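The complex is shown incomplete by one protein chain, all other protein chains being positioned as in the whole.
Our next item is subunit A:
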Amino acid sequence: MSLAELICPAGTPAALRTAVDAGADAVYCGFQDATNARNFPGLNFTPEELEEAVAYAHARGAKVLLALNTYPPAGKVDLWRQAADSGARFGVDAFIVADMGVADYIARNHPGVRLHLSVQAAASSPEAIRYYAQHFGVKRVVLPRILTIPEIRKIRQEIPCEIETFIFGNHGLMVEGRCSLTNYLTGQSTNMDGVCSPASEVEYIRDEATGTMSSCLGGFTIDRFGPEEKAGYPTICKGRYTAPHRPEGYYAFEEPVSLNLSRLLPDLIGAGVHAFKIEGRQRSKAYVRSVVSAFRRAVDDIRAGRAANIEDLVALTEGQKQTQGAFETKKWR
C-alpha cells in the first residue's frame, strides 16, 4: 500500500502552522510574487517567514514543499532562480516546478533537493512524465485532474516516480499551465503572473429594475443571477454563456462545483497514489484546520484497514456542489 501522504495548503504562516498541527504530512507554499500559481494579495511568505515555517514544520515531522510552478517570461528568469536559491538555503524538502528552464536550473544547482512536477506542467501520459523524470530527476508528478482511476493505475505502472493527485478543493476545468483565459480578459497571466480570475478585476453589479446581479471580470459578465440565486465568483471557466443554439445561457465549461474525492480515497490508494493534495492556499485557517483534520482521520483509518467516516468529508463542502470530476468516469469528458 502507498504511503498516502497528505499534502496541505499553506497560504500564510498561520495556515501553515495550523495545517502542520492538524496532521499534514507536508505543506506546500510559495513566495509573495509571480513565482507561484497563487500570487494573490495577502497570501504567501516572505523569505524570513519561509525560513521560520520550515523550522516549525521540520520540528514536527512535516515537510515543506515550495511551489515555483509558474512560467517565467523571458527576461525575468532570475526571480525564479533566486526563489529556488532561497528555498534551498532554508532547507525546503522539495520544489514544485513546471517550467523546463526552472527545472533544469534546480537540477543542476540544487541536486540535493527533490523536484516535484507541478500540475501546471500538464504531464498526462507516462511518456511526458518520464521525460521530466529522465532529464530533471523529478521524483513525483502531480497529475492533471483529467484522468480516471484506472488510467492513473496504468500510469503508475509505467513511470519511475511517485504520483500525487488532488482530492479536494477548487476544480479548474482547463488543463493547468495551458490556460490564458484570465490574461485574455484582464491582462494578468495565470502562467506568468500566477493569477486566475483576480479579485482586483471583479465587480458585482445589481440591476435595480430586475433585481439581477451580474458577476463581472475585467468588465465582462461572467454570470448573471436572478434575485433568488446566490451570486457566484466570476471564474471564467465556471461562468454561464450563450451559444447560437443555447440562447438561454448555460455552463459552457462546468458548473461552479468543487472537487471532493472522499469516496474514492481507498481506490486511489489502491491505484498506487503516493500523496493526496488538498487545494486551497487562499482559504482560512479554520477551513484548513477542519479539512486537514478530517482527511487525516480518514487516511489513517483507511491505512489501518478501518472504514473511514466518509460522511464527515462529504459534509465539508456543505452548501456547495461537489464533483468527482474526471476521476470517476470517462463520461465527464
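As a working rule, a contact is a pair of C-beta atoms (placed from the backbone, for glycine too) under 8 Å apart; a residue touches a chain by one contact, two chains touch by 3 or more; residues count from 1.
We take it that contacts and distances are computed from a predicted model.
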item	value
Choices "Peptide/nickel transport system ATP-binding protein", "ATP synthase subunit b", "V-type ATPase 116kDa subunit family protein" or "Ubiquinone biosynthesis protein UbiV" - which one is the UniProt name of the chain not shown	"Ubiquinone biosynthesis protein UbiV"
Full-complex contact with the absent chain, from A:K63, A:H116 or A:R224	A:R224
Among A:R60, A:K76, A:R206 or A:K321, residue touching the chain not depicted	A:K76
Contact with the hidden chain (one of A:R178, A:R206 or A:R306)	A:R178
Touching residues on subunit A - with respect to the absent chain	71-77, 98-102, 104-105, 121-128, 130-132, 134-135, 144, 146-147, 151, 173-175, 177-181, 183-187, 189, 191-192, 214, 218, 220-224, 237, 239-246, 249-250, 252-254, 326, 330-333
